[in-house]
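For subunit A:
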Amino acid sequence: MRRTVAALLRKDVLLELRTKETVPAMALFAVTTFVVFHFGLNRGSVSGDLAAGVFWVTLLFAAMLGINRLFVAEREQGGFDAFLLAPADRTALLVAKTAALFAFLSVLELVAVPAFALLLLQPSVWPALPALVGVLALANAGVAVVGTLASALAIQTRARDLIAPLLALPLLIPVVLAAAKASTPLLLAAGPGTIAARWPLILGLYDLVFALTAYAVFDFLLED
Partner candidate 1 sequence: MRGRVGLLGHEPLLYRDLTGRENLDYQARLFGVDGARVEELLERTGMARRADEPLRTLSRGMVQRLAVCRTVLHDPALLLLDEPLANLDPAAVEAVEPLIGRGAGRTRVVTSHDPGAGLREADLVLGLRGGRAVIAAGAQEVTEADVRALYR
Partner candidate 2 sequence: MPALPLDEAGKYVAAAYVVFIGLILVYVAIMATKLARIERELEELNELADRREPSP
């Protein structure tokens, strides 16, 4: 199992490094969206709940690009068939794809957080950073699990580019909600406040519930 996950993950990262199809597009999209928000909101800087909202909505839509592309190579170049021929646990594919999406999101945030701090955020990002990284990690886990599920559900349909976001967006509303609520006190103009404990708890619960659900149902998406 661990060997298979490592092999799959290594292959995904290698493919991304070769094609550079997903992560650069996500990062570029996020930065462009910040610029769009600047003009759309007609303000030079944001803070507090507005900052949290702009930041998380942008990340969510950027994540959607990655979710759309997650299984495309498997579908179009026979990756699913090759994987199913191997004597490997199918859950390994779920774990590897979730890990890959988590990694892609983390790299995206390495670009998006500095860009946000530079372009839009009014207070300094440094004092908020440690707590923000924690919130990002919890939210990424939820987005990665649900995104992998939605992507796997959508990839075999004829209208996959439409189905994946239609499925993933409502499913991810609680993540955006909790993450935005958690980051609001971090991004206050007067300097970071403390996070109410229930938001990280909600994120953790969400991650747990969907990790278990995904583990239970993912096999059924693969057999053919």
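How were these candidates chosen? In short, all candidates are chains of the complex that A comes from, given by their letters.
As a working rule, a residue touches a chain if its C-beta (ideal position, glycine included) is under 8 Å from a C-beta of that chain, and two chains touch if they have at least 3 such contacts; residues count from 1.
Here the structure is a predicted model, which means the values were calculated and not measured.
> Given the candidates 1 or 2, which is the one that touches subunit A in this complex?
Every other option belongs but stays apart; subunit A touches 1.
> Which subunit A residues qualify as touching candidate 1 in the complex?
3-4, 6-8, 10-11, 14-15, 18-19, 73, 77-79, 81-88
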